[in-house]
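Every protein chain of the complex appears in place save one, which is left out.
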Amino acid sequence: MIDLCLVGAGFIGPVHAANLAAHPGARLKWVIDLNLPAAKALADKHGARAGGDLAEALADPAVRAVIVCTPPRTHTPIIEAAARAGKAIFCEKPIDLDVARVDACAEVLMATKVPFFVGFNRRFDPTHRALHDAIRAGEIGRAEMLILSSRDPEISPPDYVAAMPYGIFYDTMIHDFDMLRWLLGDEPVEIYARTACMLDAKENPHRDPDTAMVVLRMAKGALVHVNSSFRAVYGYDQRIEAFGEKGMLISGNQQPTTVERYGKDGIRRDPLLHFFIDRYAESYKRELDEFVQAIEARTAPTIGFDDGRRALMIAEAGVHSAKSGSPVALPA
Amino acid sequence: MIDLCLVGAGFIGPVHAANLAAHPGARLKWVIDLNLPAAKALADKHGARAGGDLAEALADPAVRAVIVCTPPRTHTPIIEAAARAGKAIFCEKPIDLDVARVDACAEVLMATKVPFFVGFNRRFDPTHRALHDAIRAGEIGRAEMLILSSRDPEISPPDYVAAMPYGIFYDTMIHDFDMLRWLLGDEPVEIYARTACMLDAKENPHRDPDTAMVVLRMAKGALVHVNSSFRAVYGYDQRIEAFGEKGMLISGNQQPTTVERYGKDGIRRDPLLHFFIDRYAESYKRELDEFVQAIEARTAPTIGFDDGRRALMIAEAGVHSAKSGSPVALPA
Amino acid sequence: MIDLCLVGAGFIGPVHAANLAAHPGARLKWVIDLNLPAAKALADKHGARAGGDLAEALADPAVRAVIVCTPPRTHTPIIEAAARAGKAIFCEKPIDLDVARVDACAEVLMATKVPFFVGFNRRFDPTHRALHDAIRAGEIGRAEMLILSSRDPEISPPDYVAAMPYGIFYDTMIHDFDMLRWLLGDEPVEIYARTACMLDAKENPHRDPDTAMVVLRMAKGALVHVNSSFRAVYGYDQRIEAFGEKGMLISGNQQPTTVERYGKDGIRRDPLLHFFIDRYAESYKRELDEFVQAIEARTAPTIGFDDGRRALMIAEAGVHSAKSGSPVALPA
Partner (left out) sequence: MIDLCLVGAGFIGPVHAANLAAHPGARLKWVIDLNLPAAKALADKHGARAGGDLAEALADPAVRAVIVCTPPRTHTPIIEAAARAGKAIFCEKPIDLDVARVDACAEVLMATKVPFFVGFNRRFDPTHRALHDAIRAGEIGRAEMLILSSRDPEISPPDYVAAMPYGIFYDTMIHDFDMLRWLLGDEPVEIYARTACMLDAKENPHRDPDTAMVVLRMAKGALVHVNSSFRAVYGYDQRIEAFGEKGMLISGNQQPTTVERYGKDGIRRDPLLHFFIDRYAESYKRELDEFVQAIEARTAPTIGFDDGRRALMIAEAGVHSAKSGSPVALPA
């Protein structure tokens, strides 16, 4: 049984807390949040202790791991403190918004050698994983093109957008930048990005890009396209298409029911699942399970700090390309 | 090049006439109809001669074949006259509504030995045929259950209904009674049928059955279900499902386009093709092509008089079952 | 918080036990099974007490409800004992295989007035329920035809089959007999059934029917077809199609992933979910949740003893029809 401390009782924290509660090998012992009432509410629900100060939880020798789900710019100090306290770390993506800070953090981690897991949950989705496994098993031979459609049903609130400019790269497509590395087992060497503001001034007052198209070249030659939007009115649109010398694999969308309604105007199915927490409910469970099992078995998680760092680098290069209008080379 | 005479310029006549016009090996020479203006209009369109008297066309030695598409109760005298004139015969289904008359007609045909083809067009639909060929190739092993859904978008006009009571058996499901024999390569030994009047008195003033469910047992043991309706508001619904020891085959519906429309209310596709002449356009071409080729090659058509007779017998037994409420045995 | 006692640690018992463990308002307090080691193993997993004697658990005043998942022929004495002890009852379907015994049991229940819930889990499947709600909302107007396909991937073990002859009615299609009542809000007045033995003597040594087709007429006029098989090699096949004056609703099958694999031989998707416990995982959770909430709120469950009795009556009439070859009338 592993005791854990969750840092950040906000948006995604309760999802991880509920999954910990249902996990047979894990126990939520602490919930830490600067907003103490939020920490208390979440802790009470799951029989954990609440606190406003991380140090208190890190001092608890029973705590073996920390789940970091605070805003991205607060991640690195928490990671460093947890690492110095010898705790295993599960950190939400992105690790940070600044590669230099991430590199500094990497040094602390390397010195402490604590297990580190970055929460790219999409790798754990059963459908995406089946596509990954089929590529690896050679079903399409050499992969030649990869197309990722990654569209949110709505934009984040203005405060959230203001806190993370170019969030469509750092927060949304960063998932796709991780997925393309994982699916192809390859690294990109160049990125070209174009963005647009399609939402009106009321929905997107900061005029931050809400629409994007990206093309990447991979070291082994494959071409990759990513498109993203913050306005998929029909639901959370998450598709992957891998094309290769022997065929094509498509990971399609998901709907709440399979009902088909036939009428005079045609045949209608449900809109897509609207919310990422519904769409990726299973992924959130499975990533946490892998993290817990890796701690228990003292093995390295299959996804680590360098994966988080590389996805951030690609996002950063994509932002440079979008701003300059020219393709940007990526270091090998 | 085969010269043909078409008898019956009404509903389905123009479809066959146009297909003959486009056929490289056939030529429409005569159009005969008691309604001479109708015969003339159709004949003029295709450069054929028009007449009100079949004898005139049968006397033309150039005419090698006759296409019979008059109302069912007029078929047998036309067949007999054409047979006595030594012409090959393509006859629309049903051959007649009375098995005794069909048997009498059979004697004339046997005496003259002219080629005879009954127009069960569905056998020539590429999708249904692919299903048939897959059964024959053993894809599902022994066939255990067969389900045919056979639904029209609307009921025929009252006059048409009055002229053919229980038309849902004699005119609509007769196709399915032929299909089940052809698909399974087997004969039914028993039929049970239940009907209902679901349309209101305005749409269905004669209160003829407009809805039906049928169960048949086949000699080799398979169970068959047929359902039919005259009110499929979403289009002409034509599906076949064959279930067997190794799997299932489904022949699905067809739509005018593949467009999918994603919106807040869900994902919408086109309604089904509405009209049987659109849905089975290809079948009408292919059945006529087989008929013309069989005449040219002096081979027997793959579907003949006995197929028409057996489908009618099943329909008749089905009507008896529907009326009596009990299953009816079919002769081997 | 409701404390419950589970009776029957076999097949479906562990499913209910795990759902109770995850339920925020319920607690598994006892597991009773004549096979004491089985009871112990399941009880230990969830921190409950194990016993071989139901009386001990019924004597525990903390226990407010009993979950009955023993073999069908043992249900009525357990129900009666639990009712006399004043416990609420959740009973797996079928209540029993004999209508007379069910009627006797009904008298005890009526005397004690304990809440009773029969586990027709399919009513709680989100897709089937969406179809139900659409019918109720008038989406297809008057329902005219209902078609239920209900196919298991394999036959039960010979012992299980021997203990319940005609299990395809009593154990499998009984779900459909319940569904048709619930979906149409109507009662059948007549049933006609035909069965076959398609599996070979090794798979089906008792030559119990493994394939069935049924047609029912409903009091309000709709026609219903049910087909069933114990050999759907492509997975657990569960479809419902409701046809009415304004359109059609289809509740389709479910697959583990949405991956599509395009290759030279065509486009391939996953086979269906193979096992009913996977296919109806969500239904099992939701039915138990309704039961627990009904106890907590002291309201009647939406599905009760009479629903179990009526489904059994339809199954029994279906068996009579299959044996006699004639349709059987059902009492109003």
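All chains are identified by letter, namely A, B and C, in their written order; residue positions are counted from 1 within each chain.
Everything below uses one rule, namely that a contact is a pair of C-beta atoms (placed from the backbone, for glycine too) under 8 Å apart; a residue touches a chain by one contact, two chains touch by 3 or more.
Everything quoted here is computed from the prediction, not taken from an experiment.
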Candidates B:Pro71, B:Pro165 or B:Gly247 - the one touching the absent chain
B:Gly247
Give the residue, chosen from A:Ala18, A:Val99 or A:Leu223, that touches the chain omitted from the document.
A:Leu223
For chain C, enumerate the residues touching the unshown chain of the complex.
233-234, 262-272
If you put the missing chain back, which residues of chain A would it touch?
142, 144-145, 147, 149, 151, 192, 194, 196, 198, 211-215, 217, 221-225, 227, 229, 231-234, 237, 243, 245-248, 325-327
Interface with the undisplayed chain - residues on chain B:
22, 126-127, 130-131, 134, 139, 246-254, 256-264, 270
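What we mean here is this: only the chains that are shown with their structure count from here on.
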Counting C-beta pairs in contact, which two chains come out on top?
B-C
From the mean C-alpha coordinate of chain A to that of chain B, what's the distance rounded to whole Å?
58
I'd like the Å distance between the centres of chain B and chain C, where a centre is the mean of that chain's Cα atoms.
42
Whole-Å distance, C-alpha centre of chain A to that of chain C, is 40
Spell out, as numbers or ranges, the residues of chain C touching 2 or more other chains.
246-248
